[in-house]
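For this depiction, one protein chain was excluded, whereas all remaining protein chains were kept in their positions.
And now, subunit A:
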Amino acid sequence: MDCREGKDEAVDRRSVLGGFATVGSLGLAGCISAEDDDPVEAETEAERLILRGFEDEGVDAPVETTIYANAENDERSRWAQLVQHELNETELFDVGFQQLEWGSYEQLCLNMAENEENCLITLDISGGWDPHSYVNLLFHSAHWAPNGFNFNHFADDRVDELIDAGRSESDRTERVEIYEQLQERLLQQLPISILRYGEEATVYRRDSVERWRQYPLPGIEYDTVYAPYAGEYVELADGGDAELVGDAVATVSNPDPIRMHDTTSNMVTSLIYEGLLAVDFEGRPQPQLATDWEQLDETTYRFELREGVTFHNGESLTADHVRFSLERYEGSPRANDVYDWYEGVDVVDDHELEIRLVEEYGPFETSVGLPIVPLAAGDDGEPDLSERPVGTGPYAFAGRDEGEYWRLNRFEDHWFDGDDDVPETPPIETITLRIVSESASRQAALEAGELDVATGLPAESIPDFDEAEGYGVERSVAGAIDFLVYPRYLEPFGNVDVRRGIDRLIPRERIVNEVYAGAGSVGYTPIPSLLAEYADPDFEAAIVDEYLG
C-alpha cells in the first residue's frame, strides 16, 4: 500500500511533494547551542510549553535549527519563512532558512533521521480517498524514510496497531472508530504538525467552456470532460470545432501504468484507461468496467464485467484482461499498487472473476481501479504502452510531441450508451493538452485564449480570475495536507511539549490567507476534511482543543 492507489487515487510522490529543479545548494544545518545565558521569560502558553520542554531536556534558549523548503515551491518557501519568523520572535529559537533544489531537498527529507539533521522540513502530501493512504506512509514505523514518508522515524506501537487495524478492516463503521482513535493518538504524540488542507482550482474561459467540475485529487483533473461513472461531462460554449485545449505542467514521462511515476502521466491518461471501479467526485466507488461487485468473504471479491467493451486496439474486454493487467505489475516499479493486497484472480467465465486478497484490506474498493490494458501489451510488439497507451476509455491516444502537446481523440466505440446525466457521445472531439512548464506562461496562454482550461495556475493569480469577467473558477477542497516535520530524534525536539509549543506558534491563518491567497483551509489533523466520512469536525475540534489548545 502506498499513497498512490491506482487510477482513481493516483498520487505522485515526487511531483506532489515538490517539483523539478534547476539550481540549489546544500546548506549545513546548524547545531543546537546552549550558550546564551540570558533567561527568556515565557509570555504565552506556547512559550511556556517550549520553556518547560527545554527545562526537561536541560537545554537553554536559544536553540538553533534551520527550516528548509525546496526552491521550486514559492508558497512553501514563504510559509516556511513565516514559521521561521514566529519562532525567532520568541527568542527561544535561532532559526535559519534554506532553500534547496528539489533533488537535494528530497534527499535531505528522506535521510534527515538517518543523518540526524538538525532541520525542520516543510512538505505536503496528497493521499487518496482512503485515510490509510495518508497515515500509513506518514506515521507507520514500517515506513521510515526512505521507504515511506515517516521522515523523522517516528515509532509508536499504538499508532502502528491502529494503522494496521484500519488497513485490515473493511467495515466502514469500525474504520471510522479506528481512525478517530488514531487521530487522537497522533495529536497527542505530535510527530509532525499539520497546518493546512489544500485546494485544487481550475480556471476556464467562459467563451469556450460551458462548465467545469474540479476533481479533488491531482491527476484526474480532465476526467470531468467525460465521466459517465460520476455523471459528469463538459460541453464547449461555442459548440464550434469541438476541440478542448488544456494544460499539462510537465512533459509526459511514461504513460505505461506499471512505470508511471508522475502526476502528469496520470493526468493525460485518465481518459484513456479505465478500471474495474472508479471513484467519483465525492469519493464513492462506482462501477466502471465492472457492472457489479460484492465482497464474498474477508479476502474475496467477485466482479461482474461489463459486456461489449472494446479496447482502442480492437480487443474485447474479458476477465483475462483483468488478471493480465494486475499481474503485469509484478517486479515493476509500481508493484506495490497491486502486490500490497493481491493474491490472485480466479476467472469464473469471460465476464466474471474473483479477486483474492492476501488479507482483509480496508482500502480495497478505492485501490482496485487500476488501468485495464489490452493483452497485446504483453507481447514485445505493439502496443508498447510507454509509447502508445491503449485502454478502453472514452478517449484514445492520438499523438504527442514530447515537449509540446499530448492529443486525445474521442473513441467512437466506447461502451457507454448514455443516460439522463451524460450523453452517449462525448461532445468534445479532440483534447489537446499543451505542455507549458512555466506557471506564468500558463496564465498568459489562458488570457491570450490559447488555453481553454488551465489546471496549474499560480495560487496568487486565482483571486484575480475570480473577479475578471469571462473566466470561471472551479474549486474543490483537495486531498493535500501541508505539514512541518520536527527532528524529533534530537533534543529538544524529542520533547512533546516543545513540539506542541511550536505547533501553537504556526501562523496557520496567515499562511492560508496571505501565502495561499485564501485557498484551502487551516488544518490540524492528519485526515483532511475531503474525507468527510472519516473527518468529523466536532471530534476533530475536541481533540485539537485538548492537545493543541
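Quick note on the criterion: a residue touches a chain if its C-beta (ideal position, glycine included) is under 8 Å from a C-beta of that chain, and two chains touch if they have at least 3 such contacts; residues count from 1.
FYI, contacts and distances are computed from a predicted model.
With the options "ABC transporter permease", "5-methyltetrahydropteroyltriglutamate--homocysteine methyltransferase", "Zn-ribbon containing protein" or "Na+/H+ antiporter NhaC" in hand, the undepicted chain maps to the protein name "ABC transporter permease" (source: UniProt).
Within the whole complex, the absent chain has one touching residue among A:V358, A:A440 or A:A542, and that is A:A440.
Across A:Q81, A:Q181 or A:S253, the residue that sits in touch with the chain not pictured is A:S253. Where subunit A meets the omitted chain, the residues involved are 2-3, 12-14, 20-22, 102-104, 106-107, 110, 137, 142-143, 145-149, 250-251, 253-254, 256, 259, 261, 331-336, 339, 384, 386-387, 401-405, 432, 434-438, 440-441, 444-445, 447-448, 450-451.
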